[in-house]
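Other chains dropped; remaining ones untouched in position.
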Amino acid sequence: MHFASDNWAGAHPKIAESLSKHADGFAAAYGTSDLDKAVAQTFNEIFERDVAVFFVGTGTAANSLAQATIAKPGGVTFAHREAHLIEDEGGAPGFLTGGARFQAIDGAVGLIHIDNLKGAIKGFAPGNVHAGQPMGVSITQSSEIGTLYELSEIAAISSLCRENGLPLHMDGARFANALVSLGCSPADMTWRQGVEILSFGGTKNGCWCAEALVFMDPAHAREMPFIRKRSAQLFSKSRFIAAQFEAYFADGLWLELAAHANAMAARLADHIEASKKLRLAWQPRANEVFAIMARETSTRLHEAGAVFYDWKPPHSERNLVAENETLVRLVTSFATTPEEIDRFGDLIA
Amino acid sequence: MHFASDNWAGAHPKIAESLSKHADGFAAAYGTSDLDKAVAQTFNEIFERDVAVFFVGTGTAANSLAQATIAKPGGVTFAHREAHLIEDEGGAPGFLTGGARFQAIDGAVGLIHIDNLKGAIKGFAPGNVHAGQPMGVSITQSSEIGTLYELSEIAAISSLCRENGLPLHMDGARFANALVSLGCSPADMTWRQGVEILSFGGTKNGCWCAEALVFMDPAHAREMPFIRKRSAQLFSKSRFIAAQFEAYFADGLWLELAAHANAMAARLADHIEASKKLRLAWQPRANEVFAIMARETSTRLHEAGAVFYDWKPPHSERNLVAENETLVRLVTSFATTPEEIDRFGDLIA
């Protein structure tokens, strides 16, 4: 019953196989091999336009370097209060942008509320050097707590961004999970709604280390080769990231894996809804389930072998959890089995 | 005839196999898995002392973060004029240290000459804030041009470092090649001669992405977990770097691969010494061979299918190359075959 995180899972067999398949021979280094190029072409096809793709090693790097490409002196990016950019990157976004700031925007269930964003942007009068200057907006899809922006919500945010000259970045560490949940295309979930820069995550969904920064308009990526290099994210044997993506995209593996993880989360949610000992904190829409339970229930579940984390309640939902209760996060992945889920279901029945 | 770089080679089959072997199951993320810990223990054994080991994704990261751990305001690290830190990291060492500087020290055949180092350190009067303050010394073993520091030379440099309170870093992107060439132990080539921080490279010697930063005294690594995270070098599925190192060290594979690469370089050097069309620029001691030839010879070799780079002559050796000549670099690796070498030998005979 491994629900600690989707990054506790390993690599999907087809990913591992692809790494082995490409292990021998010689190829140009630093992202210039034929395989690197072929995978870049696949990204074009997936996004239905010519995009600029840059492989990096970690999600932290993808998010931070996305911000570095839009950084301004005294710059401020707006993100949800619980966004990874703000809470979980150990300061990398500030460090790798050379000092940018990240301002927390509130909103229920992990999603920026557009009125709060509007208010925050308004707080920066043009030319007020003391306050600094807005430089971008970042949303997370699916969010840190397993919820989703509807396409129309993304469009509304990007429209506000355009009015204010702010590029819109999407942290897609769990991009595939969101995609299959909404049932739309990658283009629909990104540039058709105005998203300009995407952190495209493969690691949490069955790769071992495959993250990409995707610029919907390659013109915005002009400085990115130098930004990536100075940030130590240019891999000499970059083709092994490419090899992972090759298998990831082949025959729609990525969507299949994400659909599986989501289905496992839904199955888990069903068990929870049927239980009298737990309740769903909010409706899960991707591969993360948050449940509220008595502390002793949590303890008992841990003792019974379930692996998961207690979670700090999001600021907007802090009143959902009573004094003697705890909020827990349960993450499913490509590697989660129905049996695990049902075993957990039995425990809470 | 692939002599462009050792990072054009792929991954050794045993490395690929280890990745597959560890692909399934669940394990704690961010470097805390059992496998991560086991490999850290192997490092202790290899270095014959308790060291602190941190996996990172690239050699650029290893070198830059090594410098970040010793950084000081206004800090200056001394390195050979052609060191990667100075010439080839795209500014990462300066960026990831928050603005440290790297001062070029001259010395023949890619090696710091201790008198020049002594002079450079003397140039910084204590407390002279205008000049800045020395913060460290970095040497590359084997060097950028395939030469080696003798153990006694490392000891002499580290002795000068100690007198001046400067930590000594070794860029070991080709550590194994140097080790088997000198025929000494890892401990002998590092801390027994006073090296305190080591960039331990596995990528160029048969891994696909396995670099480690090794602190001989774990007390010097106190801030490193935070430095690594803020630099986006903490991998969630870190165990796959560990998996590479596990296979790398098992049964001395790493030394075997390096010995092979060195032997191929020696074989290549023999062919060159026997040739009348080329001459060795200097005696190779690891897996890089530098040769001087007429430009037209270089062109002809390229046409015949040899892959290699023309090389800018090192500053100290700039007079070796005549007007109509070119210097070329030929790199061998674990994947180089005697047949390739001999085919090249036939071409230059």
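All chains are identified by letter, namely A and B, in their written order; residue positions are counted from 1 within each chain.
The rule is simple: a contact is a pair of C-beta atoms (placed from the backbone, for glycine too) under 8 Å apart; a residue touches a chain by one contact, two chains touch by 3 or more.
All figures in this text were calculated on a predicted structure; none of them were measured in a lab.
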| item | value |
| --- | --- |
| Copy number across the full structure, from 2 displayed chains | 4 |
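Quick note on the criterion: only the chains that are shown with their structure count from here on.
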| item | value |
| --- | --- |
| Whole-Å separation of chain centres (CA-atom averages), chain A against chain B | 34 |
| Chain B partner contacts - residues on chain A that touch it in the complex | 2, 4-5, 7-13, 15-17, 19-20, 22-30, 56-61, 64-65, 89-92, 95-96, 203-204, 208-209, 226, 229-237, 239-240, 307, 335 |
